[in-house]
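Take a look at this one; I'll ask things after.
Missing here: one protein chain of the complex. Every other protein chain is in place.
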Amino acid sequence: MKEKKKHTVFVEGPITPAFISAAIARHQDKTEIGAHSIFLGQVRKDILQAQEVVAIEYSAYTEMALEKFTEIREKAFAAFNLVCLHIYHSLGMVKAGEISLFVFVSAKHRKEAIAACEDIVERIKKEVPIWGKEWLTDQQIRWKINS
Amino acid sequence: MKEKKKHTVFVEGPITPAFISAAIARHQDKTEIGAHSIFLGQVRKDILQAQEVVAIEYSAYTEMALEKFTEIREKAFAAFNLVCLHIYHSLGMVKAGEISLFVFVSAKHRKEAIAACEDIVERIKKEVPIWGKEWLTDQQIRWKINS
Amino acid sequence: MMKINLLAFGQIADITGQANWQLQDIMDTDALIQLLYSQYPALKETEFSLAVNKKLIHSNCVLQQEDTVALLPPFSGG
Partner (left out) sequence: MMKINLLAFGQIADITGQANWQLQDIMDTDALIQLLYSQYPALKETEFSLAVNKKLIHSNCVLQQEDTVALLPPFSGG
């Protein structure tokens, strides 16, 4: 539990490539890092009953979600030898092709970074109260189901 | 073996955050993608006999390395259900804190992207004829050893 | 008179028609669920979990003044 402060997680709208590169650039003076493992969730243009998903609108039980994200952080720092961990998730509308989840794990060694990143992504999908409403081509909506 | 053409792999000097964000941005019109798994190798300021590593100078047996990268690509597309795969590795000088390896795997689903990325990183470290010469604080050099 | 706060999210809020309301004199979460089922029969066909004061619960839970109970459909973040 190296870091106790509340971390910014929620981003209004899509997470942009420029946001991601700025996050990477901020780690270039942390010269004890040897490996970054990054996961990006991109909104997929799924086809549901002949209709395409054009966007996902994300909502969350924000207070509980932030507690869960803090718990996920603390478990990751306890289980893996990490230098840094940042998690960003979109709220609101994110169009197909845009990014809604950015998990950024940095460690001295690659195996720790990779294993932690995978574990964190699974926990976010299962444990954090966030919902995606899928907007379809014909203006219908459907609630997203995680696999 | 979806893609047969020779792919650019070697980058002269460090791989910049701007290069990475441009690669991510180019995938936003590939709306069949749901997950990107990215690995970044960053030059770590290791301490060797009281001297710090200030940079790594990479060299390669280029022709053989490019064949190996092609083989790694083909095996990854055969083993995992991927949409895209890009690998970039630095040649020449890369300072501590800068990035020398960028593996970028995209798939419909996260599990395939994550598993493929890990496998590819391991293969690159073990199978590709690239060497790192570590430049230390006192101008001494040492050949890097992969763990 | 004991008051609790209710929150509903996602497809559950679509059913309840409100995302944030209050109820009085509910002893525990089992009693709450029975009341909600009678008010919103469609909930019986719908998967959801309960969180009391931001913690998921897995069995009946006694409620106290000003507790916040959230009705949470299956998570689909990421």
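Quick notes on this structure:
For clarity, chains are labelled A, B and C in written order, and residue numbers in each chain start from 1.
Everything that follows uses one rule, which is that a contact is a pair of C-beta atoms (placed from the backbone, for glycine too) under 8 Å apart; a residue touches a chain by one contact, two chains touch by 3 or more.
These numbers were taken from a predicted model, which means no experiment stands behind them.
Here is the thing to keep in mind: the chain we left out touches B in the whole complex. Although one chain is not drawn, the whole complex shows that of B:35, B:82, B:114 or B:130 it is B:130 that touches it. Seen from chain B, the chain kept out of the figure touches residues 41, 58-61, 63-64, 67, 89, 100-101, 121, 124-133, 143-146.
Please note the rule applied: only the chains that are shown with their structure count from here on.
Between the CA-based centres of chain B and chain C the separation comes to 49 Å, rounded to the whole angstrom.
Centroids of chain A and chain C (each the mean of its C-alpha atoms) stand 27 Å apart. Each chain gets one centre point, the mean of its Cα atoms, and the points for chain A and chain B are 22 Å apart. Counting partners per residue, chain C has 78 as the residues that reach two or more other chains. In chain A, 41, 121 are the positions where the chain touches two or more neighbouring chains simultaneously.
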